[in-house]
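First, the structure itself, so that you have it in front of you.
One chain of protein is taken out of this complex; the other chains stay put.
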Amino acid sequence: MSTLASSATAAPIAVSPTSSDDSFEVASQWQLMWWKFTRHKIAVAAGVVILLLYFIAIFSEILAPTDPNKNAAAFKYIPPQGIHLFEDGTWNFSPHVHGFSFKTDPRSFRRTYVEDPAKIVPIGLFVAGEKYKMWGLFTWDVHLLAAVNKRDPFFLLGSDRLGRDNLSRIIHGTRVSMSIGLVGVSISLVLGLILGGISGYYGGRIDSAIQRLVEFLRSMPTIPLWMGLAAAIPLEWPPLYVYLIITALLSLIGWTSLAREVRGKVMALKGEDFVIAARLDGVKERKIITRQILPAFASHIIAVTTLAIPEMILAETALSFLGIGLQPPVVSWGVLLREAQNINTVATAPWLLWPGLFVVIAVLAFNFLGDGLRDAADPYS
Amino acid sequence: MPDVLLEVRNLSVHFPTRSGVVKAVDGLDLTLYRNKTMCVVGESGSGKSMTASAILQLLKKPGRIAGGEILFHHKNGRVVDLAKLKANSEEMRQIRGGHIAMIFQEPMTSMSPVHTIGDQVSEMILLHEKVSKAEAKARTIRLFGRVGIPDPEARYDIYPFMLSGGMRQRVMIAMALSCNPELLIADEPTTALDVTMQANVLGLMQEVQKEFGISIMLITHDFGVVAEVADDVSVMYLGRTVEQGEVHDIFRAPKHPYTRALLNSIPKLDAIPGHRLTQIEGMVPSPFNRPSGCPFQSRCPDRIADPCARECPELLDAGTSRARCYQYDPAYAALWQPALAEVAK
Amino acid sequence: MTAQMPIAADPATRDNLCLDIRDLKVHFTPRKRFGHKQQNTVKAVDGVSLAVPDGETLAVVGESGCGKSTLGRAILRVNEPTAGEINYRPRGGDWVDLATLGNDALAQYRLDLRMIFQDPFTSLNPRQTVLDAIGQPLFAHGVNRREVRDRVADIMGKVGLRPEYMSRYPHAFSGGERQRIVIARALVVRPHVVVADEAVAALDVSVRAQTLNLLQDLQDELKLTYLFISHDLSVVRHISSHVAVMYVGRLIEYGPTETVFRQPLHPYTSALLSAIPISSPDLRGKVLRQPLSGEVADPANPPPGCHFHPRCPFATEVCRTQTPATTPVPGGGTVACHHWAELSLKGMPS
Partner (left out) sequence: MLMFVLRRLLSFAVMMVLISIAAFAIIQLPPGDFITTLAAGLERSGDVDTAQLEFLRQRFGLDQPIWVQYWRWISAIVFHGDFGYSFMWKKPVADLIWDQLGFTLIISIATLLFSWVISFPIGVYSAVRQYSWGDFLFTFIGFIGLAVPNFLLALILMYVGFQYFGQSVGGLYSPEFQDAAWSWGKFMDLLAHLWIPIIVIGASKTAELIRIMRANLLDELNKPYVTTARAKGMTEVRMLVKYPIRLALNPFVSTVGWVLPSLISGAVIASVVLNLPTVGPILLNSLQSQDMYLAGAFILLLSLLTLIGTLVSDILLAWLDPRIRLE
């Protein structure tokens, strides 16, 4: 009972209000957190990377050089081309890539492509190329960077077994993979907030029931469970349905960790003196939840949510890679990596592993960002 | 002439932080004598606990001793400067536990929750003395009995969480005494205890001091504890000793304005109930925002701008005790004469 | 079980009271968990009857686990009472039993009975400005923002905070200043009764005196009644007019502070008083200590009869089997001890 003032109250940051530095005194919690977050350089950089990825996801039609599903039987397994800015041997600005000619190995009869400097494929910015329906709303044909002639081969990151452009596919895959993380986490968040909140706020029997459910779900080996559930999705369902169902499946299990966090925080907060004070002040229960309890752990939940997104992305990638997640023609990073399942394919076309790099970058960025947010969430430490 | 055991001279402990260096201890002087109890009193932020950790080089990172001497006088007359020793050197480890033992505020967290209390105490004996395990155990059980743990043999094998706070602090005392140290540093040993337990633990400490012939350095914020057990008192404010002297003198005639104000601000049982307490104005300044000159000047009722804003003097002879205040500097004392005369009337 | 007599049943003496608590019980029954043994009910407050004189300070003292905080919280209905009455008389109003009121009926009395918490760091929401914190009860009761500002500025001046700081956040203040904010929040609605739960325990010595003075000044100015819960007996002696001593959920002695401190009637009170550290080294050896052996009983599993009997030097057979009744004593107090009349106990050490 007698916690006397020896060390506990010696908060080094509590500056006496006689100090002249007024910005600190009147800074709200969010401002303090923002200041603390910006000190975390890696997290800020990761935040920029994530914004960039979502930018790609939003404008993938424009950013992709061509239609991700455009087959070109003549250009199977084309290796990545390098961009040349000037006309060969001169300083005339004329951005282009080189075309290809075939070469057949006389012994194995395998066809290989050889870059042919004689064939010039002119490229340009904001070129009219393949038509697409922007956000499914209106038809357009402008591409940020594309071959001037849309029939020319232009494969910055190579092509796959059907001659589709790897880069365009990755860019479109970014939309699906990044959004699945976001949508999935949103569903988890709603479930986690509601169930965790109820569990922590009311306690008692409801709490034990929800806790048992959480324990149960957590003790299941997730991949076999997902596999079982995903495999039950009828093959003939439209891709959008499958996308939604897969997202729902991922969040069905993903919410448990969020619910635990929410429950812990709510439990601790509802007994906090300042919450009791609010109740005694006559503040309505609904306002106590929305004004006192929710804001007190919102920052923490944002951090935890950020850390949950990469897990969703990894899970989707894994399922799609196994062929029981998203199905073509939908492209996600996982669907793309499926093309690289066979070691022989990887050996001939290692550029098919490029989507993997995007997965790694996205997951890393979310983890760094989440860590930074978590540190910033408690501005007093 | 009493026998000096430990002398701290001009000790500084610094904590580098993002917002600047916090001088937790800033030019501290302290003298401890054999077989005496020295109480170090101060409020939060006074650096009293930091001083205790610094003596045994147990400062938490990034804290470090930035200057000064900590002279420990061995029985054979050899003097070691503990501030110069490496934190994990053989010699420092001999001192820890062997010559200077320490107990802490929170006896629950100060012990490992997964080791038995017997193990944690007898370990200390085994570390410092060449005895068999059985012997160490027997000694531990004897010590448990001495510090008033009922049924010590059975308690040897239990875990700290099975004991009450008062019992845990007894275990800590037994541990501290186990290698017959010359000095026991007790950092707020009774703060976490109820008043009846506090009385028991303080009583026990006084008993064992006589019995084992040790010195005690007791760190506290509570003048009641000081009145109970101290021989000497050292009052700290913002990392400095502002007054040091014999306990009766300090209570009868505090010399430093801070000591005086602090003693007056405590509700006393022999005072008239409900009387207005003499209060110290203002708050303890934050360590980032300490006043230049005398650290107490921002709250001092006797402040006279001219000398007080200058760099603080050393501990000066103030008659019955020594105080760090310009009032006792012969060069400035005259400035306070009219005010003192007023008080005398 | 021996019924505990309500202590202030006499209507004549009830006139100067504002709270009349009768046989209040707050029991916590741990929920039975499947596969676990049913744990004992913790009788945190077990049949306490207490009279709080209007406009004065009643201190509740005891060691940790004695139920003093729970008692304070039960009066404010933070902890729900299991049984008993909490009779309250508002200024110029009639007696009402707070224990039985529904939430809506209770709401109006929530402005009359307020609370000051122990830890100024946890009792303020770090996300609220000082204005929102102090003004919270006013906002909750629909006072418009302009008036709230005025009243907050007014009360901030009263507790010694500069009203200019009302748009700052708590992190900009030191512990002592935060406690002033907490006090201002309790007083901004001009309450009648304030429950102060260890209100100065977390404060530094030099700040404690300021806060105690402030509480006394405000009491005089605003005619407040304090229920002052504390473990610090010197502070209690300083501030209170009446004192109630609790031990393991029960009230064991009650009376005017001076009487209880000088002439305690319960052996526990006497032991508690003898444990107070002396105020001057000159008193060393002049004070007779009565060290208590053993530990405070576990409220989930208290000993039968008088809960204090295992530690009491005067315990007899009757103490081990029968709960002592609360008996009125000369001087307006009560005591719950079988042998109080035969004992001659020592008071405070000075």
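A, B and C label the chains in the order they appear, each numbered from 1.
The rule is short, and it goes like this: a residue touches a chain if its C-beta (ideal position, glycine included) is under 8 Å from a C-beta of that chain, and two chains touch if they have at least 3 such contacts.
Since the model is a prediction, treat every value here as computed from it, not as a measurement.
Novice: Which of these touches the unseen chain: B:His128, B:Arg146, B:His221 or B:Lys255?
Specialist: Of the listed residues, the one touching the omitted chain is B:His128.
Novice: Give the residue, chosen from A:Pro65, A:Gly158, A:Gly282 or A:Pro310, that touches the chain omitted from the document.
Specialist: A:Pro310
Novice: Give the residue, chosen from B:Gly68, B:Gly97 or B:Pro152, that touches the chain omitted from the document.
Specialist: Touches the omitted chain: B:Gly97.
Novice: Of B:Thr31, B:Ser110 or B:Thr220, which sits in contact with the chain we cannot see?
Specialist: Once the missing chain is taken into account, the touching residue is B:Ser110.
Novice: Taking the full complex into account, what residues of chain B touch the chain not shown?
Specialist: These residues touch the chain not displayed: 53, 56, 58, 60, 88, 92-98, 101-102, 104, 106, 109-115, 123-124, 127-128, 159, 161-162, 172, 175.
Novice: Which chain A residues touch the hidden chain?
Specialist: Its contact residues with the unshown chain are 215-216, 218-225, 227-229, 231-232, 234, 310, 314, 317-318, 321-324, 337, 340-341, 343, 346-347, 350, 353, 356, 359-361, 363-364, 367-368.
Convention: only the chains that are shown with their structure count from here on.
Novice: State, to the nearest whole Å, the distance from the C-alpha centre of chain A to the C-alpha centre of chain B.
Specialist: Result: the chain centres lie 55 Å from each other.
Novice: Calculate how many whole Å lie between the centre of chain B and the centre of chain C, each centre taken as the average of the chain's C-alpha atoms.
Specialist: 33
Novice: In chain B, which residues are in touch with two or more of the other chains?
Specialist: Within chain B, the residues that touch at least two other chains are 43-44, 194, 221-222, 283, 286.
Novice: Among all residues of chain C, which ones touch two or more of the remaining chains?
Specialist: Only 63-64, 174, 177, 204, 231-232 qualify.
Novice: Would you pull the chain C residues touching chain A in the complex into a rising list?
Specialist: Where chain C meets chain A, its residues are 31, 33, 63-64, 69, 76, 78, 107, 110-111, 114-115, 117-119, 121-127, 136-137, 140-141, 162, 165, 167-169, 171-175, 177, 182, 185, 198, 201-204, 231-232.
Novice: Show which residues of chain C lie in contact with chain B when the two form their complex.
Specialist: Contacts found on chain C: 63-64, 174, 176-177, 204-210, 212-213, 216, 231-235, 237-239, 257-258, 261, 271-272, 274-284, 289, 291-292, 295-296, 348-350.
Novice: Hey, which residues of chain A end up touching chain C in the complex?
Specialist: 1-5, 8-9, 11, 13-17, 24-29, 32, 204-205, 208, 272-274, 276-284, 287, 292, 295-296, 379-380
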